[in-house]
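Missing here: one protein chain of the complex. Every other protein chain is in place.
On to chain A.
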């Protein structure tokens, strides 16, 4: 048989499940917001790139392929997707406005480059887009500059490679001589280039390989789950006022063990509801936005604990108020800035730095960022955040227990 607190939790759960529209709105509003935001910003699944570069490679050589591959490597791959097309197809796509830019590589591009002759790349940008075409142009300029330096530094070696390219034949002796020549040339410039460039490159590479590719939707959906929890907190806290108005709390406080069990029962109910909401939304969001399954437990536990902290804090506000109406107004007025600045409507990453700093002072903002940093940035301060959460829960638990006593007593005066 259930204990009194479990029975109270069961009654509360039943009352929440009976209010199907309330439950539906807690779950659907955050889902709608996060999907709308991710569609607006183009942040669907992580494999989708944000712009398409059409490439018509009339040369189709080792050098032209090197150039095209360079444009789809590293961080650029998150922004630019390469699509090879012939001239006619590329023209049709550009006419339809379905690509960000169109790069045409001339037929003699590799020969001209290796023989240190001037050569030309043709880039057509989509005027309907702004950021991605400019990004492609900047990247191409970087690569053409780099090509110019390579021509200057390795003119003899490039001539040899050009010969290989045409004859497709190289003796062991010629290969060794070419290798030594390139190494000698690098040695000359090593003091100027090596230390800084190599170290920086290695660090970036390490981070890229260990952290998952993060898109806007993935950054936003933990905040959206927190939004669902905050919506539910408002309703759940008001149910305590309903029990007070119905006389149940008054009568319980006249019984030998009622009020303590009631308080404990509310906590059980809230934990159960939060666990259900977080589990459901994590599965939906995790599958859609491509969060690895092994990261789900951290997200679920983190959000349930964070939500429970927020419940304790907001409950104290509700119990402090003299009337149900004022409690309702105050808790709703508090929730909106908490949502806006605490990373639920907009992820901290999308806020200006100064605003994000303010957001971190909100408990939900701090805990959300701790979870996201642990998930996406390998910046793990979960232990500190966990200790802060535990301390806050204990402190507000005691405060709320006293406030509930005070409220029932005041109601009976």
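Throughout what follows, a contact is a pair of C-beta atoms (placed from the backbone, for glycine too) under 8 Å apart; a residue touches a chain by one contact, two chains touch by 3 or more; residues count from 1.
What we mean here is this: contacts and distances are computed from a predicted model.
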Statement: In UniProt, the chain not displayed here, chosen among "Aminotransferase", "Phosphate transport system permease protein", "Acyl-CoA dehydrogenase" or "ABC transporter ATP-binding protein YfiL", goes by "ABC transporter ATP-binding protein YfiL"
Query: Looking at A:152, A:256 or A:294, which residue reaches the missing chain?
result: A:256
Message: Could you pull out which residues of chain A are in touch with the chain that's been left out?
response: 1-4, 7-8, 11, 14-15, 18, 246-248, 250-258, 261, 408-409, 412-413
